[in-house]
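With one protein chain held back, the other chains of the complex are shown just where they sit.
Order of writing sets the chain letters: A, B and C. Residues in each chain are counted from 1.
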């Protein structure tokens, strides 16, 4: 007898759409058919889509700001509750190395933060800020073997950024071990130079954030990172792409056959510089790095989403309160844009916003929605097919999606312990009215119904093929090919 | 009780790969699970992939050459037997209007050719050669309502080609009715001009076929057709793309957000001008329009396949024998390239060649293989989800694919009644050892085991959204948009 | 002793800018130096630029409209007076073949129109509308030998257009004889189809002209013509490019090494759809084919001009009066846009507009101005170095340009016998205060001072290298190159 039968829904995967019942045993999907025998628990999904639960592969939980020291508004409980209530059943936050410290230590530390708190399953990306020989030669290989198979690095922020040589070394590690590199691509010195120009001239309003993080700044770093990946012969994921100029570079690289994966976020498809331009400190609500840009830029990013430039759609959830002394204004309430804490909340509205603005408008199909919010992340980070799809043997992580349910976005209905949402007032059509994690209800009708600590740590497989050749010889052959 | 259970295979769809049993009732897939109860018939697929049967959406069956009058080597029996033995369970041949005659008549005529012969299911594309007001205004809409929802037209061949104005009118029909237009894109006058140049100079060897149908000729027509589709605001499928230059135009159009669908064929990924260059009339075996081009072109076409320029992979099967007085040389045995009958057989080796050269080499994933050979065609032509995938409710059209089975391509093992295969001697790894059509075995271990007449006619749904607006006003708003 | 010394001016060529005196003998420049000995006539150009007189290589003089039958407002006298007063000292109008008649006859006929009327020198392009074997094989070669070395053809207008095959044959002639082909690139059937849509729907206001001649229509034809030129291996000039989309194709072709020459006109850099959108029939003043497009299009065309996409800047002067029964409204005063006579006047303001909007704004250098308005046309059409520059041996065709002279454009000051100018009210800075043709003053201080019949017919050299190879073999080698 099934533990649960989800009945009469329209199942959607990244490629298929069909009506059937889903039978769940021990948290996994064990049968798909019409008219399955009764389960211990029954759920009638008639009139709804049954989607794979979302995977939010870019979230900052219980993580302070590396720049201002602001404290995250979410720990692993509140953050994952908020995720679950928005249809997400897996999160991949970051374990961030402190320069001068061990990466292993960071992983241990972040595990402690997650344990007994998370209400849905989670994996970790590691953030490398100090790729010493022991990190590259011992810690990272060991961690990869234990299921930490994605490595993020930064090209900006003094506390985090790697030099070009360090990036090449991290990429080389990824190639050898089949790990997935991820990059925050903005040019650090450009930001500093522009920022100093603005501040020296007294241009301190939040709107100047967008001048400092202008499209050239992201394009430069993205292009450089792509070149390094081409040289190191490794896939590369570029996180939170905010500008059409960087997206264009990704498209071009993909056309040449490079495996560059683009990630974008709701803030770049829904918000613009007009939001940041609001009077006084209101614009601080929309301050993130990189920040939203022009209307034209937003229009082009949608076109990139529709035409396949982006494969992953995440929230980059980084919640800092406006009203807290440890939040947006930890460094003061009357500060220039450069000292306002970066980061927007978005973990809960990520999927509803894309469904409403993307699927309902006909920009993307519902299958593309599934791919962007779940399947592709699972494949990219080695969680597939346990996560990311609806098939026999997969975890029964399901979002029952009512396409006609309308919600007006408001901080009042969200679960992220924030005091604002950047999407306040946005009308959303389509909502995950019930969400299952491994067959257990975690959210129903906008209310959390799960259990603290239900979430389990996920060991990721190596998403790419490890390449353990004699790379010097490979390189020589590659670039001397025309001679032979 | 299931009529059939396919057990222990690894099911593959366009996005997913997972192990499960498949239960079949009345020819459709009714259950997917592990350890299904026994079926009347049992098939153990352990160690094999279970793929959706292929859809070959570009085949010429029982269709004479419009240029030379040569007679097809295949009727609907032999042609579909050959298809089935290569893993294909649906074909979409063409019902071709004769200029001056009714299109309806052509459809009736081709139905008669198919009935009681086809061993697998079939739909029809219609070929419009004479888009009179009654064809556009009455016959085509009626046919679309009856399940003939794809319309092919030619930009070359005197007997077939449409003028620009006629193309625009056909596209406008497709937009209004949600039909799918398909185009053979080569510039007729360029071909004539070049051909006359070659013949006048005595350059008659088959190799000069490639000079006449050079990349500029296809690029020009493809670009023009794309412009017409952009103007008529309609999707467009470009058939048998042979050159990287045309592919580049498709890629560029897709990046701009146009829904241009590219189709390519095995002959362009496997053969090259070196084959046509063979001594004497040997090159005639590889004569088709457009013909294979240079090595470099082939390399680039693979890259386009890998990076998403092509969505449909078909055979363009057009079998004319070398040894028959009604075949390749119907106009004589000592004739210039321009009078050799165009067309290559390929219906049976289409899928094995792509699996061997594409999947086994790592160029494409097995999910991409499924998409290219089956799912995308089903979606493009309105056959999905009855055909094109493995899901609850779909027809049980299954190809049991043994990835390790090796076959040396040879005319001796093929079922297409031809006297040669252009792939003679090619080593192929991976083969559809058993093929089911609606739950019935049609082929096993390279032998046909099905029944004449088992194939049914498929009524296609409208693949695109019908657009019944006031198009003049839509156009005016579109091009005057900048004013408002 | 010099007949004339132009003293103290700043001489400008396509590459150089320097101060010197110019000595003229027998109508040609015989000396350049500082402090030349006195001439019979002296002209002090201090504070002015001395430019090569302009070459307007696209003008319709004494030529009726092929569509509406409207009669040109200018004969060769009034037209060349107007040209001269705007700094132009050479015009190249068209001798247009009537379908069914001899091209030679057209040339004879147009000579008669020009003789004893033109006040500046002139050559002729021939327009081929009926490329019969005798035209291609006898008339065109004979005419090329006599100095008619540029051949224009149309891709639209029923009375003028060539089929693809005819275009290929004309291009092949050009290649063999070193003649320069010129093309009006718009897709005829697209125009007809769109026009019928608008008219059937009652969308008849002039503004719909721009919908019918939208950017796709020009892009398609330009791309096709470029493909034909690539196939025929011949340079090609695309006249009056109106859209950034066509310009982009030209740029791309030039990058690939093709010798495609782009021409644009003042109406595309100064006017937009806003002008055509004016109330009532006011928009008719701006009706030409192709018509001006959006603001964004204009901005991009300027960028193309600045970055080298265009080499020739002409007027496409085609003057039809608003108030005349044989002018704009020859077919009635209450007619749809499609029956309003095409064509704008512009021969007199061409150079002042570009100087004012291009040089004074810093968009182009004054050397680029000379290249665009004079030198490049001379080289393109085989008139160089007799025309198109200031050097020893060149004709003393000089425009004394006062960069500070300001003029408000108005029909009152123009000499073209029109009743309107599309540039009415435009403030222009920089003006050719004195103009010399072969050392004789033809215009001074906005007044004509020359002589009817002063202008001489110019025999053009072959601008391109004649290619008299065995072209079938050349083609075969080109497209089979990869084999060897």
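What to note about this one:
Operating definition for what follows: a residue touches a chain if its C-beta (ideal position, glycine included) is under 8 Å from a C-beta of that chain, and two chains touch if they have at least 3 such contacts.
If you're wondering where the values come from, they're calculated on a predicted model, not measured in any experiment.
When the full complex is examined, the chain removed from view is found to touch A, C.
When the missing chain is restored to the complex, the residue among A:98, A:216, A:407 or A:446 that touches it is A:216. Residue A:187 is the one among A:63, A:187, A:338 or A:464 that touches the chain missing from this view. Contact with the undisplayed chain is limited, among C:243, C:264, C:389 or C:434, to C:389. The chain not shown here is touched by just one of A:112, A:163 or A:465, and that residue is A:163. Summarising the interface, chain C meets the missing chain with residues 11, 13-20, 23, 30-34, 251, 254-255, 257, 303, 306-308, 367, 371, 375, 385, 389, 391-394. Chain A residues in contact with the hidden partner, per the touch definition given at the top, are 163-165, 168-169, 187-190, 192-194, 197-198, 200-201, 203, 207-208, 210-211, 214, 216-217, 219-220, 223-224, 227-228, 230-231, 273-274, 277, 294-297, 470-473, 475-476, 479-480, 482-483.
Criterion: only the chains that are shown with their structure count from here on.
Chain-to-chain contact here is organised linearly: an open path runs through the chains from one end to the other. Centre-to-centre separation of chain A and chain B, using mean CA positions: 39 Å.
Residues of chain A found to touch two or more other chains are absent.
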